[in-house]
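Omission of a single protein chain aside, the complex is shown with its protein chains in their original locations.
Chain naming follows the written order as A, B and C, and within any one chain the residues start at number 1.
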Amino acid sequence: MKHIQEVLFLLGSLGFVVGLKMMGKPDSARKGNLVAAAGMLFAVLGIMFFKHGEEGIHVVNNVGLITAAIGIGTLVGWLMAKRVQMTAMPEMVSLFNGMGGLCAALISLLEWKFKGDSIATMPAGEYLAIIAGLIIGTVSFVGSIVAWGKLSGKLGDFRFPGQQFINIIMLLAIVAMAWLNFGAAADGNMMYFYLVIVLAAVYGLLFVFPIGGADMPVVISLLNSFTGVAAACGGFLYHNNVMLMGGVLVGSAGTILTIVMCKAMNRSLTNVLIGAVGGSSAAASSGGKSGGSVREVQATDVAILMKYAQKVIVVPGYGLAVAQAQHVVHELEGLLEAEGVEVKYAIHPVAGRMPGHMNVLLAESNVSYDKLVEMEHINPEFATTDVVLVVGANDVVNPAAKTDPSSPIYGMPILDVENAKQIVVLKRSMKSGYAGIENELFYNSKCGMLFGDAKESLQKLVNEVKTL
Amino acid sequence: MKHIQEVLFLLGSLGFVVGLKMMGKPDSARKGNLVAAAGMLFAVLGIMFFKHGEEGIHVVNNVGLITAAIGIGTLVGWLMAKRVQMTAMPEMVSLFNGMGGLCAALISLLEWKFKGDSIATMPAGEYLAIIAGLIIGTVSFVGSIVAWGKLSGKLGDFRFPGQQFINIIMLLAIVAMAWLNFGAAADGNMMYFYLVIVLAAVYGLLFVFPIGGADMPVVISLLNSFTGVAAACGGFLYHNNVMLMGGVLVGSAGTILTIVMCKAMNRSLTNVLIGAVGGSSAAASSGGKSGGSVREVQATDVAILMKYAQKVIVVPGYGLAVAQAQHVVHELEGLLEAEGVEVKYAIHPVAGRMPGHMNVLLAESNVSYDKLVEMEHINPEFATTDVVLVVGANDVVNPAAKTDPSSPIYGMPILDVENAKQIVVLKRSMKSGYAGIENELFYNSKCGMLFGDAKESLQKLVNEVKTL
Amino acid sequence: MDLIFNFIGENISMIYLVILMVFVGIELIGHVPSVLHTPLMSGANAIHGVVLIGAIYVLGHAKGDDTFSLVVGFIGVIVGTLNVIGGFVVTDRMLEMFKKKPGKGAKS
Partner (left out) sequence: MDLIFNFIGENISMIYLVILMVFVGIELIGHVPSVLHTPLMSGANAIHGVVLIGAIYVLGHAKGDDTFSLVVGFIGVIVGTLNVIGGFVVTDRMLEMFKKKPGKGAKS
């Protein structure tokens, strides 16, 4: 039974691959997550209890300490993950991602210390794995914490002139320090090593800070794949296949996922990172400057309109998530259906702040899955729709994407709500959405604005429909 | 530069994976084939000229002999591949596949001889690789040759009672002999080794012989993946990564391809292998027994019908390939288009005898790619079509697939030609097609039969359209 | 050049693994419906928690009197576990919402 550890690691790697594959299909997704978790369990058992040694297989040192640490981590992680609000999940993912990055950096730190005198004779590959794990782990850690802070509203945007230039300089500086360290460390000079850590941390800050809060999901996905690469470095260092496999798998899958997310917003990754759009969203108080005038409507009117409609389509957006209005909208849907009105939801692929945001949100309130219709399928239906209720959505219904080539969202596919007979928009003000641009739709003669927090407005509608 | 061979093998493996991926998209398919071929070149260069040895890197022994053999193989292979008729390509693939199987078997044979006295101390894994390569290679070789003989009409079908049972016994016998051989060979007893070879060859015969000639493409695809596995055994034996990668890749891709091919015919792999349908195709002279009567038509009438039609859809089938009528049908298409008739081709996924058979065939005669319409897209169009010209197709237009649950093709999607105003079928007799079953369509009152070889009939139609 | 060839030669099987795994990752994600992208990101996040294995390894090899290493390793194992457990639990919660039989809207 000498090779039991290898077999457990093999099972672990298999669990990751098969689990991720299963997560790619709605039917098997949840089981896939469990399969991946089982893979992790195998890997942990393998490393703790089946260490190869001269006297055969035994348990690692400090097993009590390790068990205690795992216990603490499990308890805290479990509670955090169970307690978090559905809408706060993206920042939670970011936080956990940061923990992984920190873990990778700490490993490199200790490994460097352990190597001690043998640094001078270290093969280049090994040094590369240690230092890359350190740098990438640190960037991922600091970057994820910043992203978490931004998403949970603790940190604002922050831009400075020449930021791209500075970032490139920073990167070069990190590489230079890492290079110098290789030579210097052999003489016991640790200065460059510490410099690498500090510079990587600063780079993580500078890299994520200027990007608009709304672009954070993309950034998190990218940092996710960074952490994967950092884990792979560890796997390479220890010739540990399960770390290598898991890390590389996440590194590659995460990168593809990032690209796919950008594509769905009709933007390139560089565009997101340089922050051409995202950054301006905070400063977008330019609303209301447009030529035409908007028509404000009252909840009572909207309630009548909907109650006597044949077909109503709800267009949920980021505002629905902010207002936590998913339950009220479901209640409204039930009332209308009871009156014989056909109600559907139009799901734009990038509505909200993460892909599938609206599905997740509405599923939470038990909206039936087949009422959620994807963009391509619902677009032809607007022409036969009496009322479109736009709840906290903005960019995804902005006709500028089709008509104005100078618009930053030009070319992004949108929901053709202007084909419907009546449009009602629920939002708090005339402020713009994520892309920070005007929306002509609000000045459309068919369009009425119901100002106020989405949850409150919907609650009013519910009450009106009930009492009518 | 000690590791140049490894690097070349790595490039080779990459070439295979990337090449196969590119072959999966119509735009890049041809380049993908070249990429895979380049990978092969790297692998060959690596093994011949960059052998690791005690005195560094050098050329293998017998390099003159090897070069000569490669020269002969290249010349013969090139000529055969260039000369072969488009319609004879499946049997050519089968023949080349058999060569690969033979090669794998010969390697195992020699390796066994080289091992000589060290057989007694051989690790189980190594023995497994040698003997599996021998068995699978032999089965693949013999089976491919039989498939080739059948497809090129040199060999007929041959069935015997209890064939499944005998096949299983054979398999068990092979495993038993291989097991006994492991013990016996150490004492210099080679009897079991030879028995393994003979039994594997017989198994290859018995396995493929009873399967109907028309099912050969599926069998070839399966034998293809067998050869891949045999190559992988060699890779395992020599710790040669490029052989391992290439072999496993083909083994897995080939298996999936086989399953996909069966699915497209609405049959399971076991069903194909046991030969439930294929075998009866030869004995299918039961045609003409059906109740109704058929209406025979003349070329002149059909020509008039088509010339004054608005829209004609051609349904090509296996008979078009047999008659080599792809050029004439293209000529007819040109004449009709010149008369203002809209002409399209309806491509059923399993028309002919291999997937994509019709595309390949019609592309050969330069039919424009966007005139070839796949089943799902063309089916709704039949209702607005004046004349459907069924050229040597039978099963793919058999309504029994939809109406008769007892039919062997029940459940297979078919082309809904009976929705058209007029149907004309070009075939030589009332004989059935591949599935060996009656076709109600021929007795449909809208359907006329133009008997004769497809090429001759089409030529007549061309002449008539010209002179009309 | 020599350095690179040596590096490749010495780590050849890891390089194969890395390349193949990159392919697997790309192929797995390339064909996934967009609805699942967020849970998938979260699931991938949990999987890279495998870095925990490395933390256990270093803590498991630290000497009993090397307090610095013990403390750093201890923290490493805690944060690694946070990544793993938090990641899988959050993903499970997200996917729980897809439990209903997906209808027409779930396609593509």
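What we mean here is this: a residue touches a chain if its C-beta (ideal position, glycine included) is under 8 Å from a C-beta of that chain, and two chains touch if they have at least 3 such contacts.
Since this is a predicted model, take the numbers as computed values, not measurements.
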item	value
Chains in view that touch the one left out, judged over the entire complex	A, B, C
Selected from B:E364, B:E418 or B:E456 as touching the chain missing from the view	B:E364
Hidden-chain contact residue, picked from the options B:I57, B:V84 or B:A184	B:V84
Sole residue of A:V17, A:L110 or A:V196 that reaches the chain not shown, by the stated touch rule	A:V17
Residues belonging to subunit B that touch the chain removed from view	12, 16-17, 19-21, 23-27, 29-30, 32-34, 36-37, 40, 43-44, 47-48, 51, 60-63, 65-66, 68-70, 72-74, 76-78, 80-82, 84, 86, 89-90, 92-93, 95-97, 99-100, 102-104, 106-107, 109-111, 113-114, 123-125, 217, 220-221, 224-225, 227-228, 230-232, 234-257, 260-261, 264, 347, 349, 354-357, 359-360, 363-364, 368-374, 376-377
Missing-partner contacts on subunit A, residue numbers	1-4, 6-7, 10, 13-14, 17, 21, 241, 245
Subunit C residues that touch the omitted chain in the full complex	13-14, 16-17, 20-21, 23-24, 27-28, 31
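Definition applied: only the chains that are shown with their structure count from here on.
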item	value
Two chains sharing the most contacts, counting C-beta pairs only	A-C
Mean-CA-position distance for subunit C and subunit B (Å)	41
Chain centre separation in whole Å, for subunit C relative to subunit A (CA means)	16
Per-residue multi-chain contacts in subunit C, two or more chains	10, 23
Residue numbers of subunit B (touch at least two other chains)	none
